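Please see the structure below; I have some questions.
Complex shown without one protein chain; remaining protein chains in place.
Chains: A and B, in written order; residue numbering restarts at 1 for each.
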Amino acid sequence: MRLEPKPAPSLGILLLYPLAAVAATVVIASLLVLAAGASPFSVFYLVAKGAAGSQFALMETLSRATPLIFTGLAVAVAFRAKLWNIGAEAQLYMGGVMTVVLGTGLLPLPSYLLIPIIMVAVMAAGALLLLGPAVLKTRFGVDEVVTTLLLNFIVLLFVSMLLEGVLKDPMGLGWPQSQKLIAEARLPRIVTGRRLHYGFVIAVVAAVAMWVVMKKTTLGYEMRAVGHNPEGARFLGIPVNRVLMKTALLSGGLAALAGFSEVAGLKGNLTLDLSPGFGYTGIVVAMLAVLNPLGVVASAIFVAGVFVGADAMSRSAGVPSYIADVMVATSLLTMVTAMLLVRYRVRWK
Amino acid sequence: MTEALEILFTASFWVAAIRIASPLIFATMGELICERAGVLNLGIEGIMTVGAFAGWFTVYSGGDLWTGVLIAALAGAAFGFLHATLTVPLGLSQHVVGIGITLLATSLTYFTYRLALPEVTSPPKIEPFATLPIPGLARIPIIGEALFSQTPLTYLAFVSVVLVAWVLYKTPLGLAIRAAGENPSAVEAQGISVTAIRMGAVMAGSALMAVGGAFLTMSAFNSFFFNMINGRGWICIALVVFGSWRPGKALIGAILFAAFDAYQVRLQQLSGGVVPYQVFLMLPYILSILALVLVARRATYPKALMIPYQKGER
Partner (left out) sequence: MSPKASTEVETVLRLTDITKRFGPLTANDAISFELARGEVIALLGENGAGKTTLMNILFGHYVADEGTVEAFGELLPPGDPRAALDARIGMVHQHFTLADNMTVEENITLGTQGLFSPKLDHTARKRIVDLSTNFGLSVNPRATVASLSVGERQRVEILKALYRDARILILDEPTAVLTPAEADALFRTLKLLVQNGLSIIFISHKLHEVMAVSDRVLVLRAGRLSGERKTAETNRQELAALMVGQEIAPPQVAPPRPGAPLLVFDKVSTARRGTGAFLDRVSLTLTGGEITGLAGVSGNGQAALAAVMSGVEAPSGGTISVGGQTVSDWSPRTALASGIARIPEDRHAVGSIGDMSVTENVIGERYRSERFSKRGLLDWKAARDFAEQLIHDYDVKCPSPDARIRLLSGGNMQKLILGRALDPDPIVILANQPTRGLDVGAVSYVHNRLLAARDRGAAILLISEDLEEILALSDRILVISKGKLSTPSSRGERSVRELGELMAGHAEAASHAA
């Protein structure tokens, strides 16, 4: 078997292959649904209805998509420069920590000052957290995959320590949770009575900003060059290590904003179950979007829809909601395969 | 302070250390085979989850213990096959595919678990492997108890190290595996398929990882629960680097690590709550990172690690 490069694909091919990847995912999920003794048609109908069948469902989906946009952007930016940041989960929690540190009354400021200050601090916290692995990579040659993965566990324990220690809510009846944010630190809801909050708007703005950075700026150019061919980039005079540092700062900052938006927009305080794996799912979101920042918004909404829809479905159809995780993981693998086939032809001899 | 030192001279401490090391040894050997052939297998965390579930579920459903181990190995090999198909002939990013396999294996396991046991709140226990003291040897103080008064799976873990070392260094297959990770064109020029060697190595390695997972349910905790692998797979990846891709050194690394882990638990009890327990729990992960920093500069990576190979390429 051999792979031969194909010339630039037509738009039709570019759309057809990802659709085939989604179709393959649906087929595999259908087999699981059948194994669970339910009908794939009714199950997928229920998933779709649960994800987008009503204004409530749609808002729920967008609300769930918000942290995924941030972590998806973090991963997309990092992977573009081939900085394998698998630690968005940890950066997210650091963002959450910074939010409650500053937002529970330490800074008695009006919203229009407090929220920007918190956001900057949150981004700095996440950025510094990823800077460590980036320095270890460039200075000592330590693979950042392992270090960022291990940091996820370290940071979660660190947060647990804080929540049972200095950040513990004295009124929390012994639960490991932080105090509630003051009202000025909260992100308002977009529609009263629904969970969708302005974090979603910030996420979309961040996506557009990242698109501009990647397409229009010298930094984006440098990141792409370093990602595609670090040796070639160094030859051109691009300071490869410095670019990796900047990438780490940007990526860590974006992932931390996911933690901020969840705490300030949705939960109101920090708990140990702030994220059900948004950091890891961000990898899928970024890959489904082929690392395109605008695509991240679309793929985050899609992935969030699968999760929200599956939750609703599992309540009524009795198929475990883990079907959503399976679909998301499967779509990652089918999608990278599809994108390979867009660029290469498989020859069997 | 003397109490802290005395721990090191108790048999129970070393028995615990070896027990903690056992799953790590299996999975580290598995990862080592994959990487020696040139494939980084980040599916390890998920494949261990699958193994833990498959072994436990087989026994829970009435199978015997060794059947459970076999089923776990086969399930691991199946995910290894998927990983290898995507990364070897198709040459997809080993980072992305590995994470994908971990997500897929984990979610499929949880799905199956929920499907099989929809109403369970506390996970059911199985009758695990019993300790099998080796007559005579088990009576040597401390060392004997630690090494020879364990369950059969622990003995199997040590056997796996010998087996992996023997295959890698003393057999023609081992030559081919090591060459595939160093310079695959050397393998192809001698008429051996790089694809076959790499796929075989990933499947065999994944089977070992899954047995490592099965150890947790069948020889340690006696039941399956979510998040039970808890980063052990990632630690094994660090252990492979720490052991410079050599089975013996990796074994020492795993035992040192496990000893440290067992030690921190006991220190935690001694510290009487002055230091938050999370600090102790963090130490193994921090230790892994420090170990990587120490060895990374001197590490001699298999040169073709993470580089896909196409036939006829030089």
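The rule is simple: a contact is a pair of C-beta atoms (placed from the backbone, for glycine too) under 8 Å apart; a residue touches a chain by one contact, two chains touch by 3 or more.
Please read all numbers here as calculations on a predicted model, not as lab measurements.
Across B:Thr85, B:Thr131 or B:Ser185, the residue that sits in touch with the chain not pictured is B:Ser185. When the whole complex is considered, the residue among B:Leu175, B:Val265, B:Val279 or B:Ile307 that touches the unshown chain is B:Leu175.
Within the complete assembly, residues 170-173, 175-176, 178-179, 182-183, 185-192, 300, 302-303, 311-312, 314 of chain B touch the chain that is not shown.
Interface with the hidden chain, as seen from chain A, comprises residues 4-5, 7-8, 216-219, 221, 224-225, 228-229, 231-239, 349.
As a working rule, only the chains that are shown with their structure count from here on.
Chain A and chain B have CA centres that are 28 Å apart. Per the touch definition, chain B reaches chain A in the complex via residues 42, 82, 86, 89-93, 95-97, 99-101, 103-104, 106-108, 110-111, 114-115, 118, 195, 230-231, 234-235, 237-238, 241, 276, 278-279, 281-282, 285-286, 288-289, 292-293, 296-297, 299, 310-312. Looking at the complex, you find that chain A touches chain B at residues 1-3, 32, 35-36, 84, 86, 136, 140-143, 145-147, 149-154, 157-158, 160-161, 164-165, 280, 283-284, 287, 318, 320, 322-323, 325-326, 328-330, 332-333, 336-337, 340, 346.
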